[in-house]
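To start, the structure under review is shown below, and the notes come after it.
Other chains dropped; remaining ones untouched in position.
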Amino acid sequence: MIVTSGVMEEAEVESVSMNPLGRKGAAMATSQEQLCIFGTGDLGRSLGLRLLQSGYRVAYGSRRPHSCGPLPEGSRVMSHEAAAKAARLIFICVHREHYTFMETLAPYLKGKVLVDLSNNLKKGMYPEPNAAYLQSLVPGATVVKGLNTLSAWALQKGLLTGKQVCLCGDSKRAKQAVAEVATKMGLTVLDRGALSAAQELEDFPLQLFPEWRLPLRIAVGLTAFFFFYLFIRDVIYAYVEEEKDISYRIMVSLANKVFPIVSLVMLSLCYLPGVIAAFFQLYRGTKYKRFPNWLDRWMLCRKQMGLVALGFAFLHAIYTFIIPIRYSVRHALISRVVDEMKNNKTTPFDFDYTEAWGTDSFYVLGILGFFLYVLLGLTSLPSVGGSLSWREFSFIQSKLGHLTLLICTAHGYIYGWNKFLRLSTYKWYTPPGYMLCLVVPSVVLVLKMLILLPCVDRTLTRIRQGWERSPSNATEKSTATNL
Amino acid sequence: MIVTSGVMEEAEVESVSMNPLGRKGAAMATSQEQLCIFGTGDLGRSLGLRLLQSGYRVAYGSRRPHSCGPLPEGSRVMSHEAAAKAARLIFICVHREHYTFMETLAPYLKGKVLVDLSNNLKKGMYPEPNAAYLQSLVPGATVVKGLNTLSAWALQKGLLTGKQVCLCGDSKRAKQAVAEVATKMGLTVLDRGALSAAQELEDFPLQLFPEWRLPLRIAVGLTAFFFFYLFIRDVIYAYVEEEKDISYRIMVSLANKVFPIVSLVMLSLCYLPGVIAAFFQLYRGTKYKRFPNWLDRWMLCRKQMGLVALGFAFLHAIYTFIIPIRYSVRHALISRVVDEMKNNKTTPFDFDYTEAWGTDSFYVLGILGFFLYVLLGLTSLPSVGGSLSWREFSFIQSKLGHLTLLICTAHGYIYGWNKFLRLSTYKWYTPPGYMLCLVVPSVVLVLKMLILLPCVDRTLTRIRQGWERSPSNATEKSTATNL
């Protein structure tokens, strides 16, 4: 007999060889195991439906087996006691407040695996996690926390394939049994360790876009800062120094200055950590040391940063498209013509070739930048990104990403090409917004160019393939060249 | 010895039993079951390819085993009789018109499971479904209808993972066997009951966007109504009362009035059923009673309604962007200036601050509304929505959705802020289009606000968690608090 590690019980191997079901039979038998569900609410019903569809038999445990509403066809309803006896795995789809009834069932639950799917409405409602509470009520059973991220709706629709669910529990065997059922339902299972991790798992479904928080905070902070900065420089300045009321510009003109600025800064912040990481690796001469925590967190939210930047760029584009239909713009155009005619000056009407080239280049760079932006956004859609090979994905996100940054930065530079030397640009001795926003992208681009220098690039490539500089670990080199 | 059908080579079976591979070996054997396919057309070939890739052995049954074109490598071709003997499961990939040959095979098909994958070209071509016809031809076999939604193309490309297929049949065991093969191919199986459901399954692939019908009909109806309404109010009115021909405005101006109106009404119709459902629940004091049929149907096509609304909003946006390059708009602008100069009046050129603020707010609300619209549309992409947790998804679709509705409604209100008091607005005593279209959204928003009142909200939350008001069912309460 082949007992690979001596860990599993004899009986198991025995059962395989003893009963000669043949393949079909074996497989069918495996899947026709009976599972039990406590609770006939939405979640219980949907879970049962899904389990039936995955080839299990399902028995519901209910206090009033005869009056518990419509259950999925093919399932059976019985008392809690009978249901508990009928299965080795029991899914608990009951609110925590009603767990107490299980105390009385304790003798029937001995040796069973209880899967706790419950969630709370808020964080910190109870001192201990639901799963720990359940375990304390039924010490003889093995509690596994998990699958609590599944919604009744997703279960009903069958939108499970490839979804990741977490499990935790103190018994490896129990987790393995639950993992198997979950895998049969099309889920991907992630083991999160002992039952002490239950709190974390229960907090999971209560989170709202955790990975979007940092990028959104940065975006709000930048927007607020640049809004007030430009508000003071433009509106207040005009009111104080020139006694003109241009507050109507807040709605569109000012916003259309703030959005591209925030977008460009966010985009560069999305590529900055990659560059910093490269310098860390170059300095340390190895890729096997962990990055500092802040850099890790930063790198993990690069995708979200980029998408927020795309959102701002999208707003900037639409704000720009509606410029010519605005009342104030039309008014300015008409009054300019009228002024022109009245004063009979013809100079400004000479066609300025430099101006024509300048503004057109400005627009073209903006359009190309936006186009690439949208392309980057599209490839970050899960289904598009998933269909790319790793090399293609990194080509788009790195090469095309830096190209986008370059083009958008150039768009910013051209905007100020003929303004930065005029004294009138520096109202109250402050630099205009577009200058401030060009700092970070320029730094990122310069650093990136340094990295692309052949000598630096070569070292970095070797480091990323596992080579290490430090002579003390020389002996490690060969292992380090693992894929 | 486990000789399932005596067809496979001894050596192989030998190797399984002789070398005690343990599980690996066992598992390999399990998957090497032989399946049979009747029909060597596109579908048959693609199915065979897929089955081979899923680890099965495949035998084709053909009338002329020696001249049936290229078949997937690794499969075998034999006569129908031999193929039928070789497997327990037979996939029928032949047009219904040719089923008769199976009558002669009846003795060989006894006890076998026949999977009928056939589809017809039109609904109602034959009195009975293909599967029932097949069963009547071969009474000794067990017919399972299903997998008929798979296309040869999808099978070849391997785009099966997570796809849902339906099965129906009178034998549970037969369905289970087919379900297992389908699961191995990465499909999710849905049992639709007895063979009498075959008609429904055969009509499935003939449907064209069934869940889009209602929304599209509503959209077409609304578009037609508002188009004629505005056509009469604008074009006919101008022709009759002012004797001006402004029919050229139909193409863009009129359309650009109809699109936002339809978009806003559709968006509010997308949130109205949710509000109605909440009031139903409040009135009944329970969530366990089914909604009326019309409400159910309505709620099921909310996503499609929202997407149609987004389509109209998208058209509205582009129509707006091209306004300034239209000939008539440029002409109006130029003639206005010329008029101005000739008559030497300067009054209208005074800058109107209220106008500037008003139009800019109007545009900004429109842009923000469109931005949120697009965001909602993006999260309704299957791959994006699938990567959100339930709480995140409902946050976006409910909170952000109602915010979008609020902003778009405000966009509509601002449009009419300085017009609704003028008498000239009510041509022929009819209200303008934008007023009509604001009715439904306003109702939805008011009802939603009522629901958000703390006292109402609290009751509703309790009801949605399973609490029931009616004292007669008091005993049910505890079960009702299942998840």
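Side notes on the structure shown:
Going in written order, the chains are labelled A and B, and every chain counts its residues from 1.
By definition in this document, contacts are C-beta pairs under 8 Å (C-beta built on N, C-alpha and C of every residue); 3 or more make two chains touch, one makes a residue touch a chain.
Just so it is clear, the structure is predicted and the values come from calculations on it, not from any experiment.
Taken as a whole, the complex in this structure file is built from 3 copies of one protein sequence, with 2 shown in place.
Heads up, the rule we're going with is that only the chains that are shown with their structure count from here on.
We define each chain's centre as the mean of its Cα atoms; on that basis subunit A and subunit B are separated by 25 Å. Considering their complex, residues 2, 4, 20-23, 26, 29-33, 88, 161-162, 164, 173, 176-177, 179-180, 183, 186, 188-191, 193, 288, 317, 320-321, 323-324, 333, 336-337, 340-341, 346, 349, 351-353, 355-357, 359-361, 363-364, 367, 370-371, 374-375, 381-384, 386-387, 389-392, 395, 465-466, 475-476, 478-483 of subunit B touch subunit A.
Against subunit B, the residues of subunit A that register as touching in their complex are 1-2, 4, 13, 16, 20-24, 26-28, 31-32, 39-44, 52-55, 62-64, 67-69, 73-74, 93-95, 97-98, 117-119, 149, 151-154, 158-163, 184, 186, 204-209, 245, 248, 251-252, 255, 311, 314-315, 318-319, 321-322, 324-328, 330-331, 333-335, 337-338, 341, 381-383, 386.
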